[in-house]
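A single protein chain has been removed from this complex, and every other one stays in its place.
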Amino acid sequence: MTVKIGVIGLGMIGRDHLKRFHTVISGAQISAVCDIHHAAADAVAKEYGATAFYDAEEMIYSDVVDAVFICSIGPAHQAQILAAFKAGKPVFCEKPLTPTAEESQAIINAEVKAGKRLLQLGFMRRFDPGYQALKQAIAAGELGDIMLIHCAHRNPSVPESYTLEMAINDSATHEIDIIRYLLNENISTVRVDIPRKKTRRALPHLQDPLMVIFETESGVRIDDELFVNCHYGYDIRCEVIGENAIAALTEQALINTRSVHGNAQHITQSCMERFATAYDREVQHFVDNVAAGRDMSGPSSWDGYVVALVCDAGLASLKDGETHAVVIPEQPALYR
Amino acid sequence: MTVKIGVIGLGMIGRDHLKRFHTVISGAQISAVCDIHHAAADAVAKEYGATAFYDAEEMIYSDVVDAVFICSIGPAHQAQILAAFKAGKPVFCEKPLTPTAEESQAIINAEVKAGKRLLQLGFMRRFDPGYQALKQAIAAGELGDIMLIHCAHRNPSVPESYTLEMAINDSATHEIDIIRYLLNENISTVRVDIPRKKTRRALPHLQDPLMVIFETESGVRIDDELFVNCHYGYDIRCEVIGENAIAALTEQALINTRSVHGNAQHITQSCMERFATAYDREVQHFVDNVAAGRDMSGPSSWDGYVVALVCDAGLASLKDGETHAVVIPEQPALYR
Amino acid sequence: MTVKIGVIGLGMIGRDHLKRFHTVISGAQISAVCDIHHAAADAVAKEYGATAFYDAEEMIYSDVVDAVFICSIGPAHQAQILAAFKAGKPVFCEKPLTPTAEESQAIINAEVKAGKRLLQLGFMRRFDPGYQALKQAIAAGELGDIMLIHCAHRNPSVPESYTLEMAINDSATHEIDIIRYLLNENISTVRVDIPRKKTRRALPHLQDPLMVIFETESGVRIDDELFVNCHYGYDIRCEVIGENAIAALTEQALINTRSVHGNAQHITQSCMERFATAYDREVQHFVDNVAAGRDMSGPSSWDGYVVALVCDAGLASLKDGETHAVVIPEQPALYR
Partner (left out) sequence: MTVKIGVIGLGMIGRDHLKRFHTVISGAQISAVCDIHHAAADAVAKEYGATAFYDAEEMIYSDVVDAVFICSIGPAHQAQILAAFKAGKPVFCEKPLTPTAEESQAIINAEVKAGKRLLQLGFMRRFDPGYQALKQAIAAGELGDIMLIHCAHRNPSVPESYTLEMAINDSATHEIDIIRYLLNENISTVRVDIPRKKTRRALPHLQDPLMVIFETESGVRIDDELFVNCHYGYDIRCEVIGENAIAALTEQALINTRSVHGNAQHITQSCMERFATAYDREVQHFVDNVAAGRDMSGPSSWDGYVVALVCDAGLASLKDGETHAVVIPEQPALYR
């Protein structure tokens, strides 16, 4: 069966996924695209031979769509997800699940009520071969008990629309999820350290870089350097310190080049480039689950909810510089 | 459409592909398996819910099969391929296309007569991200004109059945194909240098290592170290020397581990591990072409034929130590 | 002129320096050795053909000694240094200058009164080619303005005598000095973060690892992971984050080895091994200055004093977890 996909939201990430469906993904076709900007929807629909919609719910309930792929802005997510649930159609939703943890509650309630997972959340890093190798090394016990993790999250630059809060909600959010994935436990405290120095490449409203310090339930300490105007590339680092050994992501480079610039390994320039394989795999994973009639798996609504709770604590610390605890309700059995 | 795949030959590579179809490949299902060993065919058929065949032609002509996946021994290839062509079914064939260049001629004739490509050959390295990045760097002109390539092809060990000729036909064959892929030109001469030293890990009938020297039509000199009892891993190296810069495959490692063994990057232990992504991609490529009703693409019968011609020259040099020329007939338009 | 060296203190570092004088250093000879343990002094004196002393002052004033090399325990330093100053003999002193910043004051006063530098302090890292390359990259402006530094200081293990305070006074002390060296500015605040997790390889009285956070006068934030039972090696890391680029120490490995343990680079097992070149160079630097009749240069009493002030703030933070300011008196012109 070829899965008929309806994509909502035709911004940068939406278009990136469309290209992915067109060139890489097997077993699916773009049957519908939806955007509130009619011209955008029409143009993209024409390009991909899909039906154009301007209203998300209309598309969700349409027969031309088997599965819903949400790439719209965060505030639109909750309603679109719940509509898809109601229509009985599997959902892939780009992060964040919802802008606040509170709004995610309704989604979790709906899934719990349905008694099965209906949604896969777009935490693509869990599909990255590098992080998977790290997780495997941890799980195999090679490193022994983990005590510290050093992370860095660097973007070449960010647009003017990027706010200080987004450093937590859009950038650190990835490390928050991946730490939970690597360690199989939750984060219990967050503290944001604001260095006195900031790069002159950052716009005046931004402090850049930031250092965020997390502690997990068992006491693992993680520091996360967020540096979103680092100038040189999109650069994601992760080093896990255990009692026996230390493992870290390599450069993930395929070739070395010896030239007048020395012996060099390419550094990726965007998350799309760095996580291309991860994006491909998360989408194929979704399509394969839909095609086989299986429940959704991979990153869940619950993951989205818990990450939002940690972000909330981070935002609070951003204001007062104190360490904030993260209070996580009991995890429903569905997500265990 | 889900492509119904019939696999012929259930040895190591056949079983590896079966697992791949089961866990990674989208849009296909194993509908039939065939092996002259009835018990093997029956057991595997049961495991994958497929129909067992003991006769290849019977399977090829059967309705339960849309596409033929040949993993049998080399001498069986020609007849099976021609049968599949006759049955109008697309073929994936593991290398070598045929044991000798001469036998490949009938396959090429059949394809040329059909006026379209009917077969994808299993030169999986062309789907390896590392080699693709090398090719891209060459094609982009970053390195300037290419003059030399240094290759190494190392296996941890080989079974007793491995003969000196297989160093050319089974091992060097991969470098022969990939050089053509990287440089877009043919190899014109081959010389095998037999070092006086051999590893004591090699069985008495084997000289190991060997050095094979190729020259391409334009004059690029390639040396290929073939060392099939290197003990430590399956290790494939390639360094391309150009007028402006040099590019080489990196370790292709995902993580660094700091332990009592130093700072280490894992080295793969088999071709299945080293080229896992390449194998996945070549098979998905085949399935996608079949599902879409497209002609075959990727490594062709012609590639298999030309590589066999180069191997023949290599075998001649293995005997007399001289430089042997490779005479390649005119390339049919179909393969350009 | 061959400089006649008198070494005080024949413990581990003292004996390491003796071997260095014997095998690597040019223009000097060990003419005297001194230890309160008579048997140790006698044995070493015999081995090196030197005169044995049991009393430091006696050796310092003896004619057989041109220059004084202090490797005794910290509490003995002040008296020995001042005696050497009085005797008009140049001093090399292993760190710490004195156990407390207060005791260092008398040494600084003496030098300032003399109007010239009389002592070189054993901060050997300033002579490490790796750190020198880092400093050069910073000074050359390649990195732009510096904002963050990530350090790690890892020992394979520590003896039972190692206390939590020593994590600051003996381990972090090196990063404290090298940060001042790299950045040409002082540290203004210190905070010790005590992770909840500790390695089970640490003895019960030790929290290990620790994270120490420094801020410099201009606002550069430095984190220093102190992990003194890391098990796998003596491993020193330093990554400097600037507005334009990032520079970090490499593995400093001379060879890669491909074996059943993967592709590996050796990690040093002790400070003597890691900083062998640095130790050689600092001592040769001292000897060359003495031989040429020049004033002392390189790490100074003032450096030792300021580092001690930072350590004092670190010890205070170790107790209360708060950020502590470092108050540094005006720097005498002699040390500018």
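Here the chain labels run A, B and C in written order, and each chain numbers its own residues starting at 1.
Methods note: a contact is a pair of C-beta atoms (placed from the backbone, for glycine too) under 8 Å apart; a residue touches a chain by one contact, two chains touch by 3 or more.
No experiment lies behind these values; they were computed from the predicted model shown.
Q: For the chain left off this view, which of C:Ala253, C:Met272, C:Leu315 or C:Leu334 is in contact with it?
A: Looking across C:Ala253, C:Met272, C:Leu315 or C:Leu334, the contact with the absent chain belongs to C:Ala253.
Q: Would you indicate which residue among B:Cys34, B:Val158 or B:Val220 is in contact with the undisplayed chain?
A: Of the listed residues, the one touching the omitted chain is B:Val220.
Q: If the missing chain were put back, which residues of subunit A would it touch?
A: 231-233, 235, 251, 253, 257-267
Q: Footprint of the hidden chain on subunit B, which residues?
A: Per the touch rule, subunit B residues meeting the hidden chain are 145-148, 150, 193, 195-201, 209, 211, 213, 215, 218-221, 223, 225, 227, 230-232, 241, 243-246.
Q: Could I get the residues of subunit C that touch the absent chain, sorted low to high?
A: Touch with the absent chain occurs at residues 1-2, 25-27, 129-130, 132-134, 137, 142-143, 244-260, 265, 284, 287-288, 291.
The criterion applied here is as follows: only the chains that are shown with their structure count from here on.
Q: Looking only at residue numbers at the subunit A/subunit C interface, is the share used by both copies over half or under half? Answer same or different.
A: same
Q: Comparing centres built from CA atoms, which chain ends up most distant from subunit B?
A: Ranked by distance of C-alpha centres from subunit B, the top chain is C.
Q: Can you give the whole-Å distance between the Cα centres of subunit B and subunit C?
A: So the centroids are 57 Å from each other.
Q: Between subunit A and subunit B, tell me the centre distance in angstrom, where each centre is the average of that chain's C-alpha atoms.
A: Roughly 37 Å separates the two chain centres.
Q: Measuring centre to centre with CA averages, how many angstrom lie between subunit A and subunit C?
A: Once rounded, the distance between the two centres reads 45 Å.
Q: Going through subunit B residue by residue, note those that touch at least 2 other chains and give them in order.
A: 251, 253, 257-260, 265
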